[in-house]
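Yeah, one chain of the complex is gone here, protein chain that is, but the others are all in their spots.
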Amino acid sequence: MSKTNPGRYFEDFAVGDTIIHATPRTVTSGDVALYTALYGSRFAVQSSDAFAKTIGYAKAPVDDMLVFHIVFGKTVPDISLNAVANLGYAECRFLKPVFVGDTLSTTSDVIGVKENSNGKTGVVYVRSTGRDQTGDVVLEYVRWVMVRKRDEASSAPDPVVPELANRVAPDGLGQACPAILNSGWDYDLSGAPHRFSDYEPGERIDHVDGMTVEEAEHMTATRLYQNTAKVHFNQFTEGQGRFGRRLIYGGHVISLARALSFNGLANAFHLLAINGGRHVAPLFAGGTVFAWSKIEETAEIPGRDDIGALRILTYATVDQPCAAFPGRQEKGFDDGVILELDYWAAIPR
Amino acid sequence: MSKTNPGRYFEDFAVGDTIIHATPRTVTSGDVALYTALYGSRFAVQSSDAFAKTIGYAKAPVDDMLVFHIVFGKTVPDISLNAVANLGYAECRFLKPVFVGDTLSTTSDVIGVKENSNGKTGVVYVRSTGRDQTGDVVLEYVRWVMVRKRDEASSAPDPVVPELANRVAPDGLGQACPAILNSGWDYDLSGAPHRFSDYEPGERIDHVDGMTVEEAEHMTATRLYQNTAKVHFNQFTEGQGRFGRRLIYGGHVISLARALSFNGLANAFHLLAINGGRHVAPLFAGGTVFAWSKIEETAEIPGRDDIGALRILTYATVDQPCAAFPGRQEKGFDDGVILELDYWAAIPR
Partner (left out) sequence: MSKTNPGRYFEDFAVGDTIIHATPRTVTSGDVALYTALYGSRFAVQSSDAFAKTIGYAKAPVDDMLVFHIVFGKTVPDISLNAVANLGYAECRFLKPVFVGDTLSTTSDVIGVKENSNGKTGVVYVRSTGRDQTGDVVLEYVRWVMVRKRDEASSAPDPVVPELANRVAPDGLGQACPAILNSGWDYDLSGAPHRFSDYEPGERIDHVDGMTVEEAEHMTATRLYQNTAKVHFNQFTEGQGRFGRRLIYGGHVISLARALSFNGLANAFHLLAINGGRHVAPLFAGGTVFAWSKIEETAEIPGRDDIGALRILTYATVDQPCAAFPGRQEKGFDDGVILELDYWAAIPR
């Protein structure tokens, strides 16, 4: 029997299963520094212990997307090693702040399976849960992927397709955000004067700047997350594949877009939830990523008069500046669009 | 009104203004490790808590140039986003040691403005001040940049050009350096036997080694400093520009030259001041950086019998070894020279 992990095939997932993922990870200030160096993020709350303390955190929290990537990375060897495609995300909620020194681990519950009509693949739905060393949940999200069958002749399971919310409702937001002392918020240090009431639904913001991605950068990031998906790392194999290139981890694009979005959303300091995400096209090294955002909705959070929630659609593009707001069309997306991300962010009121 | 920072134009600077820059930053051991990994610096004081304690520091101080880059990076969105050229530095003094855990922030005072005769641009002089979380000044320097006018028809301000010292005087040096216990200095561990009295004015030292720079490296460094200057990151735009390439942050060259200078200046452990710096030519990825130094002056520091000051001119070159000491000529510089840096370094007596 091989001691090497072959990854799960479609037949290996049954609704109700819980999968415990390997390699718990203590988050360090080294991880945080690398995250800054890889994306150039400038949000004051995550960058400065002093700023974070002044507004009500014990110290600077770890960037939400770094937490996401670490929690997500652990699921790859068990969920998506034989995946054909990463189909979507939903109901991603940040539930407890993570600080340097916390140890993160991940489990996944299989909540849906549906064989495809071709008999070769099926869709698997999992709800993945990231916990800290106390067992508290810091993050959960649903993800669905298309996975190969081991044996095309095996019979199809009863299809189970979970109902997923289009968006996290405002009363489900904010658990990972302590009470914010708005009197302590210094808008010079945070980089912009705009707060909750300054944003309007429908408003569009071009984040202007572009960031070119190198092979060494996306691989370094993806290894930092201990994400083992082969397509990101192995030019020998990928060079013979469909694209002839290493594919860049979709989460790398999300983090780039989030960092670029500082220019226009400087005070939207915390991801409350990710409602959905779509990797419209792959990104390869050498491409320059741009981004723009649309304010899709603004919402008060029940019980919170310190922060409001902005529902933001961020579009990332490659080699395509965003002054003209390239995005979704009736059929498909404008040229150059590689990401549509639908999320809630907290901002001071 | 756009929420995106358009950067200041020449008309937006008035003598007497103070600009508070965004994104305070807590320096971590992750930043320090990345700095080592990006430049390969080997100075014992900054590398070892044990060595630093033995000579009188509480623990290893953060490398002076890392402090400089972090303090400097914050000024870019406010000072030089619309800059045409970075013209010079002067009167840069290191005033308090920085340790892991300190939070740095920066303000800039506008101390000079002078419109150029073409009516399209002007020169802006700022004195930038880096402070730690207690409000103490850790670093200050003067910088002047050429900035575009928003409107060529706008009238010129009264010209103010500050008088700047050619060099920081020896009695202004040493504030960031605690009393050094020379009896604790281990010259085997520090890498060379040479101390203050071993260096002579006029002496020239070829630092021998060369370091090739990759795109991923200089971008990672520059993002680590949260420096947002567009020319370093955006191949899509720069590819259509004057050079067709991303420009490497000038500070990256300074840090490379300083790291190379260990071979010959191993005990010149601390930057006391930077008298001036000139980026003679741009550096692009793929170039190999070499360096050599001339001892311009040696000086006792009033009240200090533990350390002396070496005034050093370090020249960096690209694809040009330095055995022949390429440097400044009567008219301009020798081929291959990209940097002339004039600074004071502390060395044990």
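Side notes on the structure shown:
As written, the chains take the letters A and B, and residue 1 is the first residue of each chain.
The working rule: contacts are C-beta pairs under 8 Å (C-beta built on N, C-alpha and C of every residue); 3 or more make two chains touch, one makes a residue touch a chain.
Owing to the predicted nature of the structure, the values given are computational and were not obtained by experimental measurement.
Considering the full assembly, A:28 is the residue among A:28, A:116 or A:175 that touches the omitted chain. Which of B:15, B:37, B:137 or B:281 touches the hidden chain is settled by the complete complex: it is B:37. In the complete complex, the residue from B:47, B:116, B:133 or B:175 that touches the missing chain is B:47. Contact with the chain not shown here comes from a single listed residue; of B:136, B:152 or B:214, that residue is B:214. By the touch criterion stated above, the residues of chain B touching the omitted chain are 28-34, 36-40, 42-44, 47-51, 60, 188-192, 194, 198, 205-212, 214-217, 220, 263-266, 286, 288, 290, 319, 321. Residue positions on chain A in contact with the hidden chain: 2-5, 20-26, 28-31, 33-34, 77, 101, 103, 105, 133, 214-217, 219-224, 226, 228, 230, 233-237, 246, in rising order.
The definition used in the following text is that only the chains that are shown with their structure count from here on.
With centres set at the average Cα position, the gap from chain A to chain B is 36 Å.
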